[in-house]
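Written out below as structure tokens is the structure these notes cover.
Excluded from the complex is one protein chain; the other protein chains are retained at their positions.
Presenting subunit A:
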Amino acid sequence: GGGGGGGGGASYQRFPKVRIRELRDEYAKFELRETDASVANALRRVMLAEVPTVAIDLVEVEVNSSVLNDEFIAHRLGLVPLTSDAAMAMRFSRDCDACDGDGQCEYCSVEFHLAVRCDADQTLDVTSADLRSTDPKVCPVDVARALDADPTSYDSTAADQRGIIIVKLRRGQELRLRAIARKGIGKDHAKWSPAATVTFMYEPSIHINEEMMETLTLEEKSSWVESSPTKVFDIDPNTQQVVVIDPEAYTYDDEVIKKAEAMGKPGLVEIYPKEDSFIFTVESTGAIKASQLVINAIEVLRQKLDAVRLQEDTDLGELSAHLHGGG
């Protein structure tokens, strides 16, 4: 203990515990303990809206004779998730000094080209696989995944590797454009959000009053067990005792508590949320791995906290900002 900044005050720091239950490239499930809901919620909010990714932000259409108008296609292109492992280290176009803020240099943008023309009688799908990136690190996530799995057998026409459809063309129609992808955050536009869903729940603590439970008949027990909309409880076929089979299935719906009261057995079960224990699920769009999303969220939150520190000498702070900004 002891020590710490802030003029030598005592430290009231916590040391949260983490247990990872399940991890895939685009999905993570973990327990977060020994911290409070404010930290859990801050992490959730940052994952959804403030972890940067790369997405198409500017489209210059050269030829578009498709049935969709230019704006419609530009919007659809923006929503295509792009591999964004480089996004944390990239610059935002608005504070990039290498390209005077026009957002078209290698530090803050990636250029894409798309040129498709239909010359057959069959409808032609224009998909994310038709986007040609100028930077191999940044490409549509579905294309990256297909190449990753087996680069030799990659076939953009195969049904399961068809890519994300942007527009369909009939004979004689053509789409030719240039697109600029930029770094951004979900707070600006949802297309930059790396998270499909992020949820957390309080871990429930369920206590059955065994003594009172034993006063119930088997029929009563089973009707009480059935009163829960999710399968939280069950009856042990051997002992005929009510057991908790899946505490996390409980949705805090209070149905079993109401049922117990209706049966004239208030206090049959006690359920309360553990205030310092959370179960998270994180689903990524594929722009970054779910594990990286969590780590980046912590880093972004740290940067945000650092930005709200009090400047000791405000005059000096402004002077140096002026010198750097005016250069």
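Operating definition for what follows: contacts are C-beta pairs under 8 Å (C-beta built on N, C-alpha and C of every residue); 3 or more make two chains touch, one makes a residue touch a chain; residues count from 1.
Everything below uses one rule, namely that contacts and distances are computed from a predicted model.
Novice: Refer to UniProt and select, among "DNA-directed RNA polymerases II, IV and V subunit 11 isoform X1", "Nicotinamide-nucleotide adenylyltransferase", "Transmembrane protein 38B" or "CMP/dCMP-type deaminase domain-containing protein", the name of the complex member that is left out.
Specialist: "DNA-directed RNA polymerases II, IV and V subunit 11 isoform X1"
Novice: In the whole complex, not just what's shown, which of A:V167, A:I185 or A:I288 touches the removed chain?
Specialist: For the chain that is not drawn, the touching residue is A:I185.
Novice: Touching the hidden chain in the complete assembly: which of A:D119, A:D254 or A:E299 does that?
Specialist: Selected residue, touching the omitted chain: A:E299.
Novice: Provide the residue numbers of subunit A that touch the chain removed from this figure.
Specialist: Subunit A touches the missing chain through residues 4-7, 9, 11-27, 30, 35-36, 38-39, 41-42, 45-46, 50, 94, 145, 149, 185, 187-189, 291, 294-295, 298-299, 301-302, 304-311, 314, 318, 325.
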